[in-house]
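Only one protein chain is missing; all other protein chains are in place.
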C-alpha cells in the first residue's frame, strides 16, 4: 500500500523533472539526470544528513526502473502529457504527503528532536525539486511561490500533536499524510501563498 | 565561552542569509531556508565529508531555535537593520574565526593531514555562504572578491605552526582564531583583495 504510493509519487516527480528538462533543451542524458534528482534528491539529502548510507535508492533497484520507465514514457508522449496534468498533480501531492511522514520517521529512528524530524520530512518531500531547479540554473521555485513546504510542516506538526493522544500508530501516519495533501490541494485551489517579504531599504 | 561565540556567529550568519533572501524576493519559507544554510551549511558539508552523521545541527536543537529567532528578528526589523551592520560584521568575523579552528580540530580528530584540516576549517567558515549564493543563483561571492577564505587559511597555518612550539593548547586555539579575525578586519579596512586573474587568450 505505502509502497504503491511511494512508486506513484516517484513517477510524478520523475515526469515533472522530464518536462522541465525538456523546456531547458537538455539532451537525453540531462533529462534522465533531472528526472532522477527530482524523484530521489530529497530522500538522498535526508539519508546523507542522518548517515543512512548507501542512500535508499541505491539499495532498491525498483526506483531506478520506475524512473527510467516514467522518463521514457514522458519523453515519448511529451506533446500529449497535458491531458495527464491533473493525475500527475494528484500523484505528486499524494507523494509529498507520504514522503513527509516517511522522512519524519527516519528522523525518529535516528532519535532526533521533533523539530529536526519535521525538517527532515519537509526536505524529503521538497528538496528533489530544489536540486532540480539548481541544476537547471533557476532560483528554486519553492523559495518563491509555492505553499509546498508549508503543507509538509503542517503535516509534521500534526504528526507530533497526534502522538500525544492514545491514537493507534497507523492512524497517526495516515492522518498526518492527509493533512499535507489537503493543505496543498486547498492552497492550490484558493491560490494561497506565503507572503513575500519586500524591502526597499535592504 | 566558545559556545557563546558559536551562537553569535550563527546569529550573524543567519541574519546575513535573511537579508540576501529578501533582496531576492523570496517568500517566508525561502528566507528561513537561506538563513539556515548560511548558518549551518559549512559545518554540514564538513560533517558529511568526514562522515560525522547525523550532522551537528541535527543533534543540538539550540541552533535551530537561534536561527529561527534571528530570522524572525531580521525580517521584522529589516528596514532598520542597517544600524546593526557593524555589530553583525563583527559577529560574523568572530564567527568565522571560531568556525575555522573548530573545523581544523574536527579534521584532527579524524586523523587527517594538516592541509586537509585547514581545508575543513576554511569550509566550515565559508561554505555556508557558498551554498547560500548557489541557492540564490549567484556565482559565490567569495570566489570573486572577498579575502574571506584567505583569512581562514592564514589562521589554519598559524594553528599548525604554533603546535610546533611548547604552547598551551588553549592559546593555540585562541591565537589562530584571532589571526583569522584580524586578517579579515585589516583586509576589509584596507580594501585588500586577492588578485583576479584575467586572460584574453583563454
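Each chain carries a letter (A and B) given by its place in the written order, and its residues are counted from 1.
Here, contacts are C-beta pairs under 8 Å (C-beta built on N, C-alpha and C of every residue); 3 or more make two chains touch, one makes a residue touch a chain.
Everything numeric in this text was worked out from a predicted model, so none of it was measured.
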item	value
Per the touch definition above, residue among A:135, A:149 or A:180 touching the missing chain	A:135
Identified contact with the non-displayed chain, of A:7, A:55 or A:141	A:55
Among A:11, A:31 or A:88, residue touching the chain not depicted	A:31
Listed residues A:4, A:23 or A:86, member touching the removed chain	A:23
Selected from A:5, A:81, A:141 or A:175 as touching the chain missing from the view	A:81
On chain B, residues whose C-beta touches the chain left out of the figure	48-51, 110, 112-113, 115-116, 119, 130, 134, 137-140, 142-145, 149-150, 193-199, 201-202
Where the missing chain touches chain A, by residue	19, 21-31, 33-34, 44, 48, 51, 53-55, 58-59, 61, 64, 75, 78-79, 81-82, 134-137
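Rule of thumb we're sticking to: only the chains that are shown with their structure count from here on.
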item	value
Distance between the centres, which are taken as Cα means, of chain B and chain A, whole angstrom	30
